[in-house]
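Rest of the complex left out; these chains stay put.
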Amino acid sequence: MLKISDTTFGSRLFLGTGKFSSAGVMKEAMEASGTEMITVALRRVDLDNPEDDIMSVLDRQRYTFLPNTSGARDSKEAIRLAHLARAASGTPWLKLEVTPDPRTLLPDPAETLIATEQLVKEGFIVLPYMNADPVLALRLQDVGAAAVMPLGSPIGTNQGILTAFQVEIIIEQARVPVVVDAGIGAPSHAALAMEMGADAVLVNTAISIAKDPVAMARAFGQAVEAGRTAFEAGMGRRTSQASASSPESGKLENDLGFLN
Amino acid sequence: MTIHLNGKPYQTVGSEPKISQILNELQIDPTSVVVELNSGIIAPDRFSDTLLKQDDRLELIRFVGGG
């Protein structure tokens, strides 16, 4: 059972809430996915649509809310957003994002480390989004990150886990849960992350912009379960040498000797 | 009276209105937003007794869909 800080989760799939075509589709997708952890972002109220409030449509009993600091370009902006997020959510959960470059949306390792240390001291449960950097993962754990969220590939690219070798090292060395985030574009990517031993994955656009987001959410839910089950069931090694699944033929004789 | 609301100038109805009045004017449910006044967060229970002054910077923030 996945446990982060003191909370346990029945599902290892975290769901982002961005880019859904409607609140209805989003809610159905959440249910189909089986997720128990939902990310949300903070933005200025759209004064032209004052009633448009995502929290009014979500079941706060059913899901743990994980506000992110998307938009923050440095530790200062991220910390300010963290304070707003706590005030708005009433909880200390935080997905820390510090992305100075709007083009790549890749995280800043030094600023992420500074913000993590500060926010942990302030009592936040911090899950930092990070490049798949094994040393940074150790440092973030040293300053109290509740989990680490290495990226598989740049956000929104659907390229899967291009950072496999680094993620493997991060998992091997981890003292807290490892949640693979960003770039997971297909159920096979999610299953692979779990087979590698990741504790959870966060998926958003691959589901929300699918032609059928609800079916896709179900698919990801199944894939995460499949991957985790396989990890626990003990997968076979890759080899370079072929070996028959049918009984091997022995030395060759006349007739059906090739069967033996 | 003019304040800066979410980064844009905003003409209040009365002078020195309360935050709660602004929210009311804008038809925003007070429980759905977090309010920052001149970079400080204002607790919901102070909305009704916090007066706004000329050129105050008021930010109304809420959760939206995000990853």
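Order of writing sets the chain letters: A and B. Residues in each chain are counted from 1.
In this text, contacts are C-beta pairs under 8 Å (C-beta built on N, C-alpha and C of every residue); 3 or more make two chains touch, one makes a residue touch a chain.
This structure is a prediction, so every number in the text was calculated from the model and none was measured.
Trainee: Jot down the chain formula for the full complex, using the labels you see.
Mentor: A x4, B x4
Everything that follows uses one rule, which is that only the chains that are shown with their structure count from here on.
Trainee: Using the average of all C-alpha atoms in each chain as its centre, how far is it in Å between subunit A and subunit B?
Mentor: Result: the chain centres lie 34 Å from each other.
Trainee: Across the complex, what residues on subunit B touch subunit A?
Mentor: Contacts found on subunit B: 5-7, 26-29, 32-34, 36, 39, 41, 43, 59-67.
Trainee: Within their complex, state which residues of subunit A touch subunit B.
Mentor: Those in contact with subunit B are residues 16-20, 26, 39-45, 47, 50-51, 53-56, 65, 67-68, 70, 80, 83-84, 87-89, 155, 202, 204-205, 208.
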